[in-house]
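Input: a single structure, listed below in structure tokens.
Only a single protein chain was left out; the remaining protein chains are all shown in position.
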Amino acid sequence: MAIGWYLVVSALIFCIGAGGVLARRNPLVILLCLELMLNGANLALVAFARMWGTETGQVFALIVMVVAAAEVTVGLGLIVAIYRRRMPIDVDELSELHG
Amino acid sequence: MTPVLFFIAAIGAISGAIGVVTLRNPFYSVLCLAFHLVSLAALFLLLRAEFVAAGQVVVYAGAVMVLYVFVVAYVGGGEQLPSGGVLKVLGPLFALALAIELCIAMLGSGLAGIKGKGAPFIPGFGTPKHIGALFLTTYLFPFEAASILLLIAAVGAVVLARRRRGLERDEEAELRVRAPRPAYTGTMAEAAGIRPAAHEQEPQPEVEPVGGPAHSPGGW
Partner (left out) sequence: MPTTYAWLVLLCPLVGTVVIGLLFRILPGRAPGWIATLAIALSFVFSVLTLIALLNRSPAHRELTSTLWNYNFTAGVDARLQILVDPLSVFMILVVSGVSTLIHLYSVSYMWQDRGYSRYFSYLNYFVFSMLLLVLAGNFVLLIVGWAFVGAASYLLISFWYRRTTATRAGLKAFVINVVGDVGLVIGTFLLFKHTGTVDFLRTFHEVRHVFAYDSPDLVAACLLLGVGAFAKSAQVPLHTWLPDAMEGPTPVSALIHAATMVTAGVYLIARMHPLFEHAPTAADVTAIGGCLTLLIAGTIALVMVDIKRVIAYSTMSQIGYMIMAVSVGAYSAGLFHLMTHAFFKAGLFMGAGSIIGAMAGVQSLDRMSGFRRALPFTFVCFLVSGLALSGLPPFSGWLSKDDILGYLDHRGGGFEILGIAGYVGALLTGVYTFRMIFRAFYGEPCPEARELEHGHLAHADVPRNPMTGEEEDTDIGFPGPGHYIAEREWPMRVAMGALALLTVVGGAVQIPGVDDAVTRFLDPTFADSRLAHLQVHSGPAWIGLVVGGLIAVVGIGIAYRIWIVAPGTATALRERFAAAYTFLVNKWYFDELIDFAVVRPALWLGGFTTSVLEPGVISGAVTSGTIGIVRAGSAAVRRAQTGFVRYYAAAMIVCLSGVALYFLISS
């Protein structure tokens, strides 16, 4: 398959993830959609690695996975802490950091 | 053969993505994401990225998703949240616009390599041996930085989610009703906090903290 196909799929996954981030109110689901976006980027990276014949893209994709894991850890930790404080699990309610 | 596999994997990935975004129950969203990740691993294999695919399944679908499952189980998140206002409609629209834009950008950009199937076959391309060699030579610094990042994330998660004993008193204090006193009234002892004011001692037996007995050690 031509590399272009993979890139289109990657774009679609990315945009679906972005739409999910904007449309959902549950922070857990927002984090899941964030994962989708990262995965879309990963796919693009690996596709380009294949295109150029170097493994740099794959290395980059692995690092992205590491970062995603770390971010998920912290994000879920936040959600647990919020839950423990008995605050509503709704991003529209958690809006105290405003100007 | 390759196109068939490609289309199966791609459709699987995209449908998994749509499922994550649209399903109401967060648990179902997590399951959809797991499916999506496995499809993506298949796509990686098609792109000759064996190690990345393996990593995807083991780390992402294996560890991260398990983490999500635990948290969803703890938090629940089963309440139906009312619709999110104007962004419920606008959000997908923005995303659609971005998708169209990206496609136009990629396909209309005239990049030479997109039309082709990629570089000629290099034996060992994408194997752990090559990736490992890269990690330990050219990309040593990102490798080490990533490990430090993981350490920080772990510490952060522990700090965020631990139970702190001092907090219980704050929660109790918030729940007690505090009637404001006029200025310059009250005794010095009350001001210093040695002896609580007379009116503040009553509510304690009436109001119970919502989360049950607070001082039980361990367990959550």
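A and B are the chain letters, set down in written order, and residue numbers restart from 1 in every chain.
Just so it is clear, contacts are C-beta pairs under 8 Å (C-beta built on N, C-alpha and C of every residue); 3 or more make two chains touch, one makes a residue touch a chain.
All of these numbers come straight from a predicted model, not from anything done at the bench.
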Which of A:A18, A:A41 or A:I63 touches the missing chain? It is A:A18
Out of B:V58, B:A73 or B:A97, which touches the unshown chain?
-> B:A97
Among B:A105, B:L140 or B:V159, which one is in touch with the chain left out?
-> B:A105
Residue ranges of chain B at the interface with the undisplayed chain = 84, 87, 90-91, 94-95, 97-98, 101-102, 104-105
Residues from chain A at the interface with the omitted partner, ascending = 18, 21-22, 25, 30, 91-92, 94-99
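One rule holds in what follows: only the chains that are shown with their structure count from here on.
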When the centre of a chain is set as the mean of its C-alpha atoms, what distance in Å lies between chain A and chain B?
-> 8
In their complex, what parts of chain B are in touch with chain A?
-> 2-3, 6, 10, 13-14, 17-18, 20-21, 26, 29-30, 33, 36-37, 40, 43-44, 46-49, 51-52, 55-56, 59-60, 63-64, 67-68, 71-72, 74-75, 77, 79, 81, 84-85, 87-88, 90-92, 94-96, 98-99, 102-103, 106-107, 113-120, 122, 125-126, 130-131, 134-135, 139, 142, 146, 149-150, 152-154, 156-161, 163, 210-211
Footprint of chain B on chain A - complex, ascending | 1-9, 11-26, 28-29, 31-33, 35-36, 39, 42-43, 46-47, 49-53, 55-56, 58-59, 61-63, 65-74, 76-81, 83-84, 86, 89-90, 92
